[in-house]
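All protein chains but one are shown in place.
Coming up: subunit A.
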Amino acid sequence: MAEPTRKESTATLPGQERYVAPIDETPLQAVDSIDESAPATSMWADAWRTLRRNPMFIISAILIIFVVFVALFPGVLTKQNPNYCNLDNSLEPAKAGHPFGFDLQGCDVYTRTIYGTRTSLSVGLLSTILVVVLGAFIGALAGFFGGWVDAVLSRLTDIFLALPILLGAIVVLQMFKTSTSIWKLVLVITLFGWVSTARIARGAVMEAKNLEFNTASTALGSTPWRNLIRHIIPNSLAPIIVIGTTSLGSYIVLEATLSFLGVGLPTTTVSWGGDISSAQSVLRTNPSVLFYPSAALAITVLAFIMMGDAVKDALDPKSRTA
């Protein structure tokens, strides 16, 4: 700040004096001052405060709570059995107690839509948990150790990345056609889904590894292992959480798509994808049979995508979208 005044003192030739505005120190002091009485906030507390004020988060949270409730207690919203079908009722329009009408087999569309929630949500949640654990582990290994570990794992990631997830999933699911468990879908989604999380985890760990506080911590005698647990993992969690939330919705779509293609869940399991697939044949005459499970699917996925956006905004201030 002394720079301009010194210049003035050297340029003293008559008639050549330069005007130097007096420096107003107040804004500088304002920037420098730190409110020491303010409570210390972690990144997570700050993110939570941003989240709470975001209307998108509130809407999506309410939707998700509702969907989870329906998945846990489907019996509260309907007293009927989703597998009770009477061909006498085939394609009957809506009537009292059956607000969405009946499908080709004479099953109650409302009850089936309610019960389908559990299937979709379980596949989505379980796949996301497994994908995040596996992807974060492989990505963190590659990012933390670097060198040949990184080279091998990165090539492995490239191989899986070059294979379209839908294609790989159909090939594998063909092998387990007879299995009726939702676990086959969860494992297949995990097998082909971990790649994107691994890439992001690798990048995040590499970034966190080179931050100064790691060097400081090492200088104070900390071991690499302790650095990993105490500093690197907590600092690279944010992008992994963001991709996990966003992926959840896309895994629900993937499950529905695979069931639609006939390689996902068997028709005996009540699922939105399966119901949409079987409603396909009566689309021209009774589009409403297809509409309700599709709408339920879309609303659920929308809730998770909006939640992902909100979490991303809160955890990564640089990429605020709204």
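FYI, a contact is a pair of C-beta atoms (placed from the backbone, for glycine too) under 8 Å apart; a residue touches a chain by one contact, two chains touch by 3 or more; residues count from 1.
Following the convention adopted for this analysis, contacts and distances are computed from a predicted model.
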{"item": "Missing subunit (named according to UniProt) among the choices \"Phosphoribosylformylglycinamidine synthase subunit PurQ\", \"ABC transporter permease\", \"cysteine desulfurase\" or \"Cytochrome bc1 complex Rieske iron-sulfur subunit\"", "value": "\"ABC transporter permease\""}
{"item": "Option from A:Ile23, A:Ile65 or A:Met175 whose C-beta touches the chain left out", "value": "A:Met175"}
{"item": "Candidate in contact with the missing chain, chosen from A:Ala47, A:Val109, A:Ala256 or A:Leu315", "value": "A:Ala256"}
{"item": "Subunit A, residues in touch with the chain not shown (by the definition above)", "value": "155-156, 158-160, 162-164, 166-168, 170-172, 174-175, 177, 249, 253, 256-257, 260-261, 276, 280, 283-284, 287, 290, 294, 297-299, 301-302, 305-306, 319, 321"}
